[in-house]
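For this depiction, one protein chain was excluded, whereas all remaining protein chains were kept in their positions.
For reference, chains read A, B and C in written order, and residue numbers begin at 1 within each chain.
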Amino acid sequence: MNDLLFEPKDNLIDQSLSSRSAETPTNGDGFGVGWYGTWKYPGLFRSIRPAWNDFNLRDLAVNIESSLFLAHVRATSLATVQETNCHPFRYKNWLFVHNGEIFEVEKFRRELLMAVDPKYFENILGSTDSELMFHLALTFGLEQNPIDAMAKMVGFVERIGKKNNVPESVWMTIGLSDGITLWGFRYASDGNAPTLFHSRTKDELIKINPSLQDRYSDHAKVLVSEPIGKFKEMWEEVPQGSSLVIQNGNISIKPFKPVSP
Amino acid sequence: MNDLLFEPKDNLIDQSLSSRSAETPTNGDGFGVGWYGTWKYPGLFRSIRPAWNDFNLRDLAVNIESSLFLAHVRATSLATVQETNCHPFRYKNWLFVHNGEIFEVEKFRRELLMAVDPKYFENILGSTDSELMFHLALTFGLEQNPIDAMAKMVGFVERIGKKNNVPESVWMTIGLSDGITLWGFRYASDGNAPTLFHSRTKDELIKINPSLQDRYSDHAKVLVSEPIGKFKEMWEEVPQGSSLVIQNGNISIKPFKPVSP
Amino acid sequence: MNDLLFEPKDNLIDQSLSSRSAETPTNGDGFGVGWYGTWKYPGLFRSIRPAWNDFNLRDLAVNIESSLFLAHVRATSLATVQETNCHPFRYKNWLFVHNGEIFEVEKFRRELLMAVDPKYFENILGSTDSELMFHLALTFGLEQNPIDAMAKMVGFVERIGKKNNVPESVWMTIGLSDGITLWGFRYASDGNAPTLFHSRTKDELIKINPSLQDRYSDHAKVLVSEPIGKFKEMWEEVPQGSSLVIQNGNISIKPFKPVSP
Partner (left out) sequence: MNDLLFEPKDNLIDQSLSSRSAETPTNGDGFGVGWYGTWKYPGLFRSIRPAWNDFNLRDLAVNIESSLFLAHVRATSLATVQETNCHPFRYKNWLFVHNGEIFEVEKFRRELLMAVDPKYFENILGSTDSELMFHLALTFGLEQNPIDAMAKMVGFVERIGKKNNVPESVWMTIGLSDGITLWGFRYASDGNAPTLFHSRTKDELIKINPSLQDRYSDHAKVLVSEPIGKFKEMWEEVPQGSSLVIQNGNISIKPFKPVSP
């Protein structure tokens, strides 16, 4: 994981120190990495320290090899800084990361929480809107049909938001995986979601970091909230209101529309 | 606070290292201190570190003077070790500490949580059964009538527990204060609650720690889950199934019976 | 302490998130507060968390009243993020905070450490150049004559630096107190030390934060590395190569010149 987390210019660690396009100047409120490895479930390493000063992260990054992983640096708006509030969130073989927020969620968090299926309820360990979005999506069938469940989740949050006088409540980019497929979502109720980019060819990824020549498979793809590495033109921006599926190295992007469940 | 936290033999810090009568051998899963001082609300200092190795605690203990404070060392059964799960819990001028647990709470935690009044819901920051008990008691009128509200809270938890096939769900000693009065509760559904002791006279407290002669008021009283200091005979055990009120140095103990709300 | 740490615009906490003039964009590598209170020694509260997300700090700030305190937010260049590396450093009644660094100290840290008087050696708990500067100054007589000892400390570090091919090794602003007097130092071997500002009159301090009208004594003075509050013109910059003494509300500034001991 080291090759992507630490080595390129503008890597995730540098981004945690100074974010170019995010609302808050710093992503220093904890971080997390989830990876698919030798265990039946993905591994999680989450910490409340800023990613840039955590020595354990550096050692794990060079020691853990994984063909699929999700990493996240956090800037909290509201919820407490504690490991259970750090992304990724995990349910069985699923991992979930989120940039953004549900606006004024304190007005209707309880109502959203009540809607979570009791089957998934005890898997909620923290207090973030992000973990809640994940468990609502699980409630709406994420394990069977992720894109459909995400559309219902967003539709539901927007509906409950409106009921509580928050007309445009959702602001998100999301990364999601079951260990085989990687999904991405970029959506905001007001049309201005945070950015999301994907890499294109293996050759371009190698240009970003030539030392990786022998380590990328032909299917290698990277999904990021901001371009990493020096060649900005190699990253393709995912349009507002889109879902994205990466499978076997193929990327498919479609319009994403909330559905009221 | 130093005089009680660090100086007597078998003080709270030593208890965190090796608990004589508790179920678990060590109370190393975080600690907390809440004190009434110069602010309109009580101050809180909570940490996930074991109390015995936290340097900040030692400095705060010698520097903070308070005529009323609650301290707690934690041994978790289930819930994550994070600051928001450390006692005391606070709501406005109220502080709450709990020893014990709700048995098999994972079977009906969601149902208990749903019963919390929306007015108090956003004050729940962690995931413990203890914080939940506090907010249920608030829902049942703690701010108006603490003993009555606690009786309803216990009655409610026992009822929901039974519905979920947990016939004897509550196991607790509790300390509670509004900044003026200190309440204690010792109760278990099966009649075997953790221990609770109170001090008697100022003179006896001074024998435990003679250096405090000039610092205790005539009303000084201490409530502990296990005797501190070397004179065990000076501590009076609170009977099973009791509530206790300490006000102006007077202690009043009455039977405590759950009430189904 | 709350009035200065949290309430003014551009307060210390905001500065920890985004520093205007510092070399690094963020001071998120821990923080510390040392205050003179009821104990014979100053109290210390230090944490490796970013100041902006530490809940304990907020509670302590509103609960601790002190007529003299030093606060610091850290951006580490080299040394590990751990509590023992957070400022202030303490020796008996003395507190010491430092902005800046000894350049390439790794080339001669051992030589500097060897020069610390065995009497002070065991008080070194961490691994920073800052703590080392403090203990070298103690070695050169800080307890008797602070300004003279600091001049010898800087002269010594510069001499050992030169010996190790680091021609301009010292870069510092320093705050120092014995509980009665507050000293400040601004000096760099190359003439470009970090900034240092002092407040002027009590009336101006009150304009910065009117709610403090009744709480400042007539002698109130504040020393900061960057202006806090909205009225920048009220802060007086301390010139390069100066020492500053604040006593009984009087400020005296003199040129500061290293002396080879």
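Simple rule for what comes next: a contact is a pair of C-beta atoms (placed from the backbone, for glycine too) under 8 Å apart; a residue touches a chain by one contact, two chains touch by 3 or more.
None of these values were measured; they are calculated from a predicted model.
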Touch as defined at the start, partner being the missing chain; which of A:Ile64, A:Ile147 or A:Ile253 qualifies? A:Ile64
Which of C:Arg49, C:His72 or C:Arg109 touches the missing chain? It is C:Arg109
Residues of chain C in contact with the chain that isn't shown? 80, 82-84, 106, 109-110, 113-114, 118, 121-122, 125-127
Determine and list the chain B residues touching the chain excluded from the picture. 17-18, 24-26, 28-29, 48-50, 52-53, 55, 76, 80-81
Touching the hidden chain in the full complex, which residues of chain A are there? Just list them. 35, 37-39, 43-47, 55-56, 59-60, 62-65, 83
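Here is the rule we use: only the chains that are shown with their structure count from here on.
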Could the interface between the copies chain A and chain B be described as same, meaning over half of its residue numbers are common to both, or is it different? same
Would you kindly tell me how far, in whole Å, the mean C-alpha position of chain B lies from that of chain A? 39
Spell out, as numbers or ranges, the residues of chain C touching 2 or more other chains. 55
